[in-house]
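Every protein chain of the complex appears in place save one, which is left out.
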Amino acid sequence: MTKPHILPIRVYYEDTDAAGIVYHANYLRFAERGRTEMLRDAGFEHAQILHETGVAFTVRSMNINFKIPAKLDELLSVQTRMVSVGGASMEMAQAICRGDDVLADMTVKIACIDKRGKAARLPEAVRGLFRHKT
Amino acid sequence: MTKPHILPIRVYYEDTDAAGIVYHANYLRFAERGRTEMLRDAGFEHAQILHETGVAFTVRSMNINFKIPAKLDELLSVQTRMVSVGGASMEMAQAICRGDDVLADMTVKIACIDKRGKAARLPEAVRGLFRHKT
Amino acid sequence: MTKPHILPIRVYYEDTDAAGIVYHANYLRFAERGRTEMLRDAGFEHAQILHETGVAFTVRSMNINFKIPAKLDELLSVQTRMVSVGGASMEMAQAICRGDDVLADMTVKIACIDKRGKAARLPEAVRGLFRHKT
Partner (left out) sequence: MTKPHILPIRVYYEDTDAAGIVYHANYLRFAERGRTEMLRDAGFEHAQILHETGVAFTVRSMNINFKIPAKLDELLSVQTRMVSVGGASMEMAQAICRGDDVLADMTVKIACIDKRGKAARLPEAVRGLFRHKT
């Protein structure tokens, strides 16, 4: 299996809540940044993919486990791995880590859609790129 | 089975993203408001529970399906149902709806923890209240 | 002078930060909901205005004072008053209150723009409606 994509993330006040920890929904924002940066490192950006191929990615479902809370000022890393690639979808496994600790992990099903919101074929360039990574 | 708790939610600019729809992580914020209001209607508030019993609720895991996108200005409803109640945890089923359409649905496992973050017994008053609702 | 538009707002975990209070930028989200609801009560919605007249509103500048912090579970109110209406802009005064206390206040300059982002004339229906309110 290949190495995961890694994106460092600093926890700011905006990410925390009155319980003194990162608000649970914000782990999904961190994860989305990880997926976006994995694409960008592969040479693709959301607006550019939409412009060139008319398709966009949308999250269809997620299973998330929140294990250990993150706190203000901590430096985390979002680890992203492609699990499988289909004709019009992808599945990724992600973890938000602090050093060796897994704070939260999730599996994410992503669908490729066109401008009308209908299922569309994953662009070959993106598909071919990730085929080698599984 | 009992009727679900219902909370109306208006979609504002803050909830949307450049794809013209509600950003996926924001459904979790809507769902948390639904769970909080279900508690409040039952006579309990987070800060009060913490003050009186020393415990708080934390999300342990979630399975979410994003089915139909919500848009700016729409009026949605968060429907919340208790599925099961344990000694130190609860499971809820929630849906974000627009009229008869289910836009997103999720199951949420909630743990009861003390101020050190360790598992704590669900306060009897909260527990007894919800026992009748399953 | 007329009475301000009033919108009740409940503080949820999503609005707070690790300092135990509402994160400062979130008062701007509350204020935007107040402006949107003032428009909606007058019969107008953002998407509808854009569709019918091709114009949208954008915030040009704000002066904000943060006076007293709001906390989890509190019930606040956003009070919104139109101060002046021009050909292509409006100025509003808003306050986020808790009972009689003013927690934050602000003046907001709003510009009316077309789909290219250029200055556009405030739709007459909206303009006429607010003329009477100053």
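Chains here go by letter, A, B and C, matching the order in which they are written, and residues are numbered from 1 within each.
Quick note on the criterion: a residue touches a chain if its C-beta (ideal position, glycine included) is under 8 Å from a C-beta of that chain, and two chains touch if they have at least 3 such contacts.
All values reported here derive from a predicted model rather than from experimental measurement.
Q: Residue-wise, where is chain A in contact with the chain that is not depicted?
A: Touch with the absent chain occurs at residues 10, 12-14, 29, 32-33, 36, 45-48, 71-73.
Q: Please give every residue of chain B in contact with the chain that is not shown.
A: On the chain B side, contact with the omitted chain comes from 13-14, 16-21, 23, 25, 71-72.
Q: In the complete complex, the non-displayed chain touches which residues of chain C?
A: 19, 24-26, 28-29, 32, 56, 58-66, 69, 117
The rule is short, and it goes like this: only the chains that are shown with their structure count from here on.
Q: Just the number, please: Cα centre separation of chain A and chain C in whole Å.
A: Here the centre of chain C sits 33 Å away from the centre of chain A.
Q: What whole-number Å value describes the gap between the mean CA coordinates of chain A and chain B?
A: 24
Q: Between chain B and chain C, tell me the centre distance in angstrom, where each centre is the average of that chain's C-alpha atoms.
A: That pair's centroid distance is 28 Å.
Q: What are the residue numbers in chain B that touch two or more other chains?
A: Within chain B, residues 29, 32 contact more than one other chain.
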